[in-house]
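With one protein chain removed, the remaining protein chains of the complex are shown where they sit.
Lettered A and B in written order, each chain numbered from 1.
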Amino acid sequence: MSNSKKDASKEAKSRLLPKHGNVFWLKGFAVVAVTALFILGGFVVLFSHPQGSGPLSTSVPATSSNSVTITVWGSGSPGGEQHVFNSTLAYFEAQYPNITVQDSPAINVASTNFASAAHAGNAPDVYRDTSDNAGALYASGSVLNLSSYLNQSFVNSFTTGTIKDWTLNGALYGVPVNTNGVGLYYNMKLVKTPPKTVYQMLQDAANVTKNTTSTTNTSVWGMPYGLGTNYGYRAAAWFPAFGGQIFNSQEVPVLNSSQDTSAVSFLYNLTYVKNVSPKGLTSMAQEQQLFETNRSAFIIDGPWDQSLYTSYLGSNLNVTALPYDNATGHYPAPIWGSIGYFITSPQASGITSSQIWASLKFIQFETNLTAQKNLFTKAGDFPSLKAAGAFAANQTASDPLAAGWIAQEAHTQIQPNFPQMNFYWSNFHTYVGNLYDNGTHNVSSVMQAFQNAVVSQINQETATPAAPVNWTLYGGIIAAVVIVAGVGAFFYTSRKKKN
Amino acid sequence: MTERAMPIKNNNRRIDFKSLLWILPVLIVLAFLDFYPILEGIYFSLTDFNQFHFFNYGFVGFANYSYIFGSPELRTVIANTLVWSVGSTVVMVPAGFMLALIMNQKNLRGKYIYRSLYLFPWAFPAFLTILVWSNMLAYNGGVVNDLLGLVGISSIAWLTSPTYAMFSIIFVNFWLSFPYYTFVYTSAVQSIPNELYEAAEMDGYGSLRTLTRVTLPLLKRQVAFITIFGFIFTWNNFYVPFLLTGGGPGISTQILITYSYLEAFSYSNYALGAAYAIISILILLVFVIVTNHYTKMMSILY
Partner (left out) sequence: MENKYSKKEKVQRREEVDVFRMNNYYKNIRTLKKIASHLVLILFALFAVFPIYYVVITSLNSIGSLSASSLADLLPNTKMTLVNYSQIIFQHPFFIWLRNTLILTVASTFIGVMLSITSGLAMSRLNVPAKRMLLYMLLILSLFPFTMMVIPFYFMFSNFHLLNTYLGLIIPYSAGAVIYSTYLIKNYVDGLPTSYEEAAQMDGLSKAGALFRILVPMARPVIVFAAVLAFMGPYTDYALAGQFISSPSLYTLAIGMYYVSQGSITMNYGTYAAFSVLMGIPIFILFFVFQKYLVSGFSLSMYK
């Protein structure tokens, strides 16, 4: 096609059509359409915003014969815990034929899912989680205060420690089903007698370590400890050993104190000064693999992994309390946490009074003596009921591993369950984990940065006072800004068409 | 040829109102699944929606933004995001282009076999293969370190040392994405008629001169488009850093999108997370507008 011909046809076309025919229509219509889209989106924002349900009805029927359905998230990890949960559930449903329980396993139902669900008013009626996660959720208003529903004799049947774990600002917000923390596992093939002091533990670890750097698959380590793993859960045990703590009694972090710094230095030195731990551990699984294959003497871990280690090490496995620090005169005190069941608030789940009644019956059933006995024998969960604890002690009088756990239980700290604790975990992972990965030796400056980060985040989240939202005003402002931007974008994009 | 050479322009400029019915699904999707979450995100970023103000949050203006701009992390995170996106783009896009050019040679055998093998990284679900890579790159017992041990190189902490972590995630991202770019560029390169190459050969052009004088000028806008959208996609690519290093060690591989996730879900600070996401979007929008101004790459859309 020649150029002149092309031009000619163009001209012909432009003569046939009005020069800027309908261009204004086009623009006007487009602006209207785009604006309509934005307004539609804005409306969805306004109307989809979850509204809080009505006030909490405190009167809960003593009994109910009406049929009621409750939803439950979390039946424990697959295996023993889930098995016990299911058998208890079957028994419960036989006892209360008018209550139907809809259950989803704990897996895939993480706290983040619970938070979104609670915010949308769509949370389950009963949820199972650790006492500190539940504490943060209670502080957010998603969890029901059970103090007025449970009588004192029921509460007194649980150990003081677990009840403290589930109490925040004087309110009991859940019922504990077990209690546990970490102790010191050791492989008797490599270490004959349990260390009583930290000094002895380091000696044992140094004796065992055979670091043959050329072939990683044959080296043996005394005490592999990845500081970046577990988000500082295990490390928390060592602050008390040096006289330190995470939060002081005013719930203010004191992580830059000299005591906390020496505790982290101690753990850091296992790798970089004492050379009894390898570098580059990124997950607990890597520590476990070394321990399972007779390539490490010690591992700090909880009773939930005991059956796993037994399957590898058999009778060589033993457990003892974390050893006394003879230099400072203190014992390490692992966080002795608790998992339990709690009921969600009407705002988070729209729970009705009859559902609260059914949920109370359900969580009392799942935490009763029979269930806890079964959990202990089938899943190794340490009971939270005093009576079940006595049963467990009786059962394991001759078991050396149980003796180790009972020894550890004497030196523990209560799980901090106020929401500020939330900032400890991930920041520990970021700052102290980085120290371990880098091997930079500057522990005190890292602890200072850690402290600053936690303080600044707590201030950022708590400082801003919440004012009620003026939806029409701010929605209008946002809509106006977006519309102006949309119109501007339209004119920008259509500008070149005229040429 | 002439029909294809002249892309169809609508001569009749009268707007077709009924055409809105045709694209109704697209409009609905835009309104509900794009505008709505974005507006909600903007709104959240202006409130104090966090675990302390979970149901009773309120409007705080630009407090979250001023906190972010005052925090020492922002600069590191933006620098990481740039290193990650630029680093990934400059290896994966040219590699894809190069492979496409090599496979476009006239009498090369086995093209089909090579192309089929390149399908593996693209076709396998990415979250599976990323976890496989994280095991292969493990410091203790990872197959990469084992293989390096055979040639006498001592183990390297691929994912946990600040020197190698960023390199490793870019490397894995390269593995994941080079096949995609190979296929895209093959599609572009194949559209150049063979006669042009033959003419270039007759004029005595070598391979390099053919590339710079024939192929690249013809595919200018395509290359710009693919590169820039590769950059944007990488910028928002969450899974690779999140599953491989989780942003660690420290925050040395934390990019804007993973940091937004960390703030929202680890610290339950949904407002701050939304503010980070908005900042990321604004940077990208400015980037697209500026690059489009210079390359006119968007013109291949219409």
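Quick notes on this structure:
The rule we apply is simple: contacts are C-beta pairs under 8 Å (C-beta built on N, C-alpha and C of every residue); 3 or more make two chains touch, one makes a residue touch a chain.
Keep in mind that what you see is a predicted model, and the values were worked out from it rather than measured.
Although it is not drawn here, the omitted chain touches the following shown chains in the complete assembly: A, B.
Per the touch definition above, the residue from B:Phe55, B:Phe167, B:Tyr197 or B:Phe233 contacting the chain not shown is B:Phe233.
Among B:Leu74, B:Val90, B:Ile192 or B:Leu211, the one in contact with the hidden chain is B:Ile192. Remark: the omitted chain is touched by one listed residue; of B:Val26, B:Ala199 or B:Val290 this is B:Val26. Of the listed residues B:Asn64, B:Ser161 or B:Gln222, the one in contact with the hidden chain in the full complex is B:Gln222.
Taking the complete complex into account, residues 3-5, 7-8, 10, 12-20, 22-26, 29-30, 32-34, 36-38, 40-41, 44, 95, 98-99, 102-103, 105, 108, 110, 112, 114-129, 131-133, 135-136, 138, 140-143, 146-147, 150, 175, 178-179, 183-184, 186-188, 190-192, 207, 218-219, 221-222, 225-226, 229, 232-233, 236, 238, 257, 260-261, 264, 270, 273-274, 277-278, 280-281, 284-285, 288, 298, 300-302 of chain B touch the chain not shown.
By the touch criterion stated above, the residues of chain A touching the omitted chain are 26, 29-31, 33-34, 44, 47-50, 73, 77-79, 102, 104-105, 107-109, 113, 116-117, 119-122, 124, 217, 285-286, 289-290, 292-293, 295, 304-305, 307-308, 311, 489-490, 493-494, 497.
As a working rule, only the chains that are shown with their structure count from here on.
The part of chain A that touches chain B in the complex is made up of residues 1, 13, 17, 21-23, 25-26, 29, 33, 37-38, 40-42, 44-45, 48, 52, 112, 115, 118-119, 136, 139-142, 213-217, 228, 278-282, 286, 289-290, 347, 419, 422-423, 425-426, 429-431, 433-434, 437-438, 456-457, 460-462, 464-470, 474-475, 478, 482.
Partner chain A is touched in their complex by these residues of chain B: 2, 11-15, 17, 20, 27, 30-32, 34-36, 38-40, 42-43, 46-48, 50-60, 63, 67, 71, 138-141, 145, 149, 154-155, 157, 159-162, 247-252, 262, 265-269, 272.
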